[in-house]
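What you see is the complex with one protein chain gone and the rest in place.
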Amino acid sequence: MSQLTFARAINAGLRKALENDPKVVLLGEDIGMLGGVFRVTDGLQKDFGKHRVVDTPLAESGIVGTAVGLAYRGYRPVCEIQFDGFVYPAFDQIVSQVAKLHYRTMGSVKMPITIRIPFGGGIGSPEHHSESPEAYFTHTSGLRVISVSNPQDAYTMIQQAIASDDPVVYFEPKRRYHDKGEVDEAADISTALSMERARVVTEGKDVTLVTYGPLVKTARDAALAAKDEGVSVEVIDLRSLAPVDFPVIEASVRKTGRLVITHEAGQYGGLGAEIAASITERCFYYLEEAPVRITGFDVPYPYSRLEMHHLPDLDRILDGVDRALGRPNSLSGLEG
Amino acid sequence: MSQLTFARAINAGLRKALENDPKVVLLGEDIGMLGGVFRVTDGLQKDFGKHRVVDTPLAESGIVGTAVGLAYRGYRPVCEIQFDGFVYPAFDQIVSQVAKLHYRTMGSVKMPITIRIPFGGGIGSPEHHSESPEAYFTHTSGLRVISVSNPQDAYTMIQQAIASDDPVVYFEPKRRYHDKGEVDEAADISTALSMERARVVTEGKDVTLVTYGPLVKTARDAALAAKDEGVSVEVIDLRSLAPVDFPVIEASVRKTGRLVITHEAGQYGGLGAEIAASITERCFYYLEEAPVRITGFDVPYPYSRLEMHHLPDLDRILDGVDRALGRPNSLSGLEG
Amino acid sequence: MLTEETGPGHPTNGGPANGTGSTLRTGGNLVQLISPEGERVHRPEFDVWIKDLGDEQLLALYEDMVVIRRIDKEATALQRQGELALWPPLLGQEASQIGSVRALRDDDFIFPSYRESGVAYCRGARLTEIVRTWRGNALYGWDPHRIKMATPQIVIGSQTLHAAGYGMGILNDGSDNVTITYFGDGATSQGDVNESLVFAASFQAPVVFFCQNNHWAISEPVTVQSHIQLADRAVGFGIPSMRVDGNDVLAVMAATRIALDRARKGGGPTFIEAVTYRMGPHTTADDPTRYRDPNELEDWAAKDPIKRLRTLLEAKGALTEEQIAAVDRKADQVGADLRNSCITLPDPQPMDVFEHVYSTPNSWIERQKDHYSRYLASFSGSGAGGSGSGLAEGTQEGGVR
Partner (left out) sequence: MLTEETGPGHPTNGGPANGTGSTLRTGGNLVQLISPEGERVHRPEFDVWIKDLGDEQLLALYEDMVVIRRIDKEATALQRQGELALWPPLLGQEASQIGSVRALRDDDFIFPSYRESGVAYCRGARLTEIVRTWRGNALYGWDPHRIKMATPQIVIGSQTLHAAGYGMGILNDGSDNVTITYFGDGATSQGDVNESLVFAASFQAPVVFFCQNNHWAISEPVTVQSHIQLADRAVGFGIPSMRVDGNDVLAVMAATRIALDRARKGGGPTFIEAVTYRMGPHTTADDPTRYRDPNELEDWAAKDPIKRLRTLLEAKGALTEEQIAAVDRKADQVGADLRNSCITLPDPQPMDVFEHVYSTPNSWIERQKDHYSRYLASFSGSGAGGSGSGLAEGTQEGGVR
C-alpha cells in the first residue's frame, strides 16, 4: 500500500501496463519529455523509450487514427487527449472507426484502444479545458466508457481498460489529480472488481445518489452533511458509464424509492437522462418521487469566475435530495 | 397549393431563401451541377450562380469551418452534409465553434448557419449512410436542432432555420424524400407555426406517442392500426428536438397517463431518454406506467438486409403501446 | 529525411542505384512506360525496376486486368438486376490497381478505399467476400488479417491514418514490411489524409500513399480540390512523390516498386499519384451524364489500360489468339462464379444484428437482445423468427397482439 495522488496512480498503472505487455504504446501531445501537461506520463518515455511513449504531431484525429492502424498491427495503443475540449477533432475516427471496426469485421479486427481524457471543470481554466463530453461517447455503440473517482480505481481501471479487447474511453477527473489515496500496487486486475461494475461507496436507506468521476467526492460529502440532518443517503459510484451497471442502482432504488443523479455535464441528453429513464422503466412501482437530476447547466462551459455556479456542489445536491424526498426545496410549490 | 415531394419542397424552400436574401449561400459536396446526391439542390446553382451555390472541396470540417467565416462576414450559410455518417469530421467545428461563438462573444457574433443532414435508414444503403446522430447535437448547448416529417414543414422550416440568428441543425428524413404532400408555397414563415413548437398530428386519449422525422408516418399508421383495436393514440410530431416543446407533451400525458417515444437512433442516451426523464419529472403523478422507448438498437447501423430489424416499425411501436397500457406485450411477465 | 537545404519541391534526384532514401522526381511529367498506342517508352531509371518482367509476367498482368474488368462488369449487371444494392465500378482503373497490388509482398498490409475490388481479388478475397458488402449481406468483406487487407473504407480518407499508424507499428517491430493505402483525388482535401502525411513524414513510416486521381469525386472535377498536381502535395510535407500514368500497368508497377523498396530500406513514405480516369459512374446510383462531357469519356477510352498492354503484347508476338481466348474463358468463369456466389448468399439471421458489437458480453446489449428475441418469439402466427417490417410497414401479423 502506498499513498499516491490520482495522477501518480494513473502513472503507476500505465507503467505496469507498459511493463507487462510490450504491445502497449502511449501516444499523445507532450506526453514524452514533459510527461504530459498534468504529468500523468511523467518519466515513462525515459524508461520505455520514444517508440513506446510517443510525442505525436499536434493532431487529434491523427492520434486516434494512427492508434487504429497500430491496433491492426497488434498493438494496444493508449491515446492521451490533452483536454476534454480537444477530443472533437478525433470524433470521426472514434465514432466511425474505433467504435465500429469490430462490428464491421464481424469480430476479425479487435480495437483494444484506450483513450484517456482528463475531463470536467473546477480548475479555473480557460475555454475548452473544463468540459464533460462523456454523453457523446456513451451514446456511441461499440465503445466502453468508464470514469474513475479515486486513486485505487484509477490505478486498477487504467490497466483493465488497456487489457480490454474493446475500445475504452477513460475519463479522468482532472480536478482530483492532486488528491491522495491509498493504492495497493500489487492489486491484480483480473481479480479486482470488473470495470463494468458500479460500487456503493456510502450505504444509506432514504435516497439513492448516483454519480461518477469528480462528483463522487462531493456526493460523499453531501451524504455526510445529510446524515447530520437525519437523512441516510446511499452513494453509488458508477465507474462504468457505458454500460451502466443498472442492477446495482435498481437494488438501491428498490430500497430507497428515491433517486438523485448528479454530473457536471449538461442535463439535456446527459447520462442522467438515461439513468432516470432506465430506472423509471425498471423500478416504476418502487419510486416515490420522480428521479431528480442535478447537473451542469445547458450552456457552453462558462468562464472560470462563473464556474462555481455551473458545477453541481454540495448544496445543490442536497437541494436535489430534498426534492427526491418531497421535502421543502428550492422548487417547492412549482407546478410540473 | 401544389403537390410536392419532400425533396422538391426543401428545394423550393431553399430557392425562396436564396431569392429573399442575397446573403444566403449554399455550401456542400456535389450540390451544384449534380444538384446533390438526392437532388435537393437541383437547379439552384444554375439559377443563382457558383458563388451562391458552392461545390466545395471534399472536406466536412472545411465546409462548416468556412461557413463560420462566411457568417463573420455577414452571410447566412446553409451547409449540406451529404449523409449523416459524414458529419463527424465537422464535429469539432460544430461543437466548439458554431455552437459556442455567440456565447463566447457575449452576443457580438451571430452564427446564422443551417446544417442540413439527410438522416436515418430504410433505404438499403451501405454503412455510414443510414445513421441517426441527432442526440450528439441535441446534447450540444448553443445549437437548435429540428427535424421535419412532411413536405409542408420541410418547406417552411428550412426557411425558418435559415432566417434564425442561431445555428440550426436540420435533419431530413431521407427515406421520405420521395413522399408527396400538399405544400402551400405562399406560406409566410413568420406567421407559420414556430420551429420551436411541436404539433399533435393525431388526436387521441389513451396513449401519447411521441416521435419525429421519418417515424411520424409510421406512428400515424400505428395509431390507425390501434384504433381498430379500440385504442386511441395521440401522436405528437416533435419538429424541434432541441429544445423539445415539453408543454405539448405534458398536456397530452396529463390526459393519457401513458407515454411511448420512438426514434431510429439507439436508445442509450438517445433523445427518448431525455423525454422520458423530463416527462417523468413534470408529470410523475399523472403517469400510470413508466414511459416506454421503442428505438433502434444500440449497435452500429447494421447492413441493409438486417435494417428492418433494427428500425422501429408499426408492430414494435404497437407492442410499446401495449406495454404503456399495461396490456399483454412481448415483455409481459419479465421482472424489472 | 530531406535536409533543410533541399528547399521546396526538390527531393533528391537519383535512380534505384542510390539505394535507401533515393527518390525519383517526376516533375510535371507523367511517368509512362507504355504509350496509349501500346508502344514501349523507355525511361531507364524506371525500366530498371521492371526488367525482371518477361512475357509470362506481362501476360499475367493482362489476365489480371481482364479478370477484374469482368468482375466489375458482372457486379454492375447484378446491381442493375437488383441482386446488389450498390456497386462502385473500377472500370478504367485496372492498371492502377493491378500494377500496384502486384508489386506488393504478401505480408504487406493494404488500407483501401471502397473502389479497390480488383486489389482485393488479387489479394485472395473470395468472390462472395467481394460482393456481400454491396449486396447488403454483411458490413464486411473479408477477414483483414487473413488477406492482409482492410475491408472497404467508406469514410473518405480515414484509412490513410490507419496506414500511417500501421507503418509506425512496422517500425516498432523492426520489420521490413510496408503498408500501402489507396485513396482518390477527392480524398486529398480531407484533413485526415493531410494529417496522415504529417504523421508518416514525422516518423518516416514505411507507407506508400497511392492516390488514384480518376479526375472525379462524384460530380466534382479534380480542379475543385486542387489547381496544381496532386503529386506536388506530398512534397510540401517532406514526402517524395511520383506522378505516373495510371493507365499504364508497367509505370504503376515500377513506381510502386520504387516506393516499396525505399520504405523497406528505411527511407520512409512515398506518394504516388496515378493519373487515371473513372470510366463509369461514381457508383451504380450515380448518373454522370448530369455533369460530365461525353467527349472526355471518349478521350480516355483511347487511353484504355487493357488495350494498350494487349497491343504491346501482340506486337511482341507474346499474346496469341488462344491465349486471348484462354484469358477470356478465365474471366467468364470468374464472372459466372461471382454471379453464382452472389445470388446464393444465405440471408442473415435477425439476431445477427446484435453480434460483435463488443468482443465480450455487454449487459446493455444482452438485455436488448433478450428483449428482441422475446419480441420475435411473440409472433406466434409467423413461426420461428418472425421479422421486422421497417421497409414494408405493417405488413406482418401481430405477435402477442
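The first chain written gets the first letter, and so on, giving A, B and C; residue counts start at 1 in each chain.
What we mean here is this: a residue touches a chain if its C-beta (ideal position, glycine included) is under 8 Å from a C-beta of that chain, and two chains touch if they have at least 3 such contacts.
Because the structure is a prediction, the values reported are computed rather than measured.
Here the chain not displayed is in touch, across the complete complex, with A, B, C. The chain not shown here is touched by just one of A:11, A:61, A:140 or A:208, and that residue is A:61. When the full complex is taken into account, the listed residue touching the unshown chain is C:238, out of C:238, C:267 or C:305.
Among A:22, A:49 or A:124, only A:124 touches the chain left out of the display. Along chain C, the points of touch with the absent chain fall at residues 1-2, 4-10, 27-28, 188-192, 194-195, 198, 201-202, 224-229, 231-238, 241.
Not every partner is drawn; the one left out touches chain B at residues 25, 51-52, 54, 56-57, 59, 61-62, 65-75, 77, 89, 92-93, 96-97, 102-110, 141-142, 144, 164-166, 196, 242-246. Mapped onto chain A, the interface with the missing chain covers residues 29-30, 32-35, 37, 55-59, 61-62, 85-86, 89, 121-122, 124-129, 218, 221-222, 225, 229, 267-268, 297-300, 302-316, 318-319, 322, 328-332, 334.
Here, only the chains that are shown with their structure count from here on.
Between the Cα centres of chain A and chain C there is a gap of 40 Å. We define each chain's centre as the mean of its Cα atoms; on that basis chain A and chain B are separated by 30 Å.
Annotation: 35 Å between the Cα-based centres of chain B and chain C. Contact with two or more other chains is made by residues 138-139, 155, 191-192, 357, 364-365 of chain C. Annotation for chain A: residues 61, 89, 92, 96, 103-104, 141-142, 242-243 touch two or more other chains.
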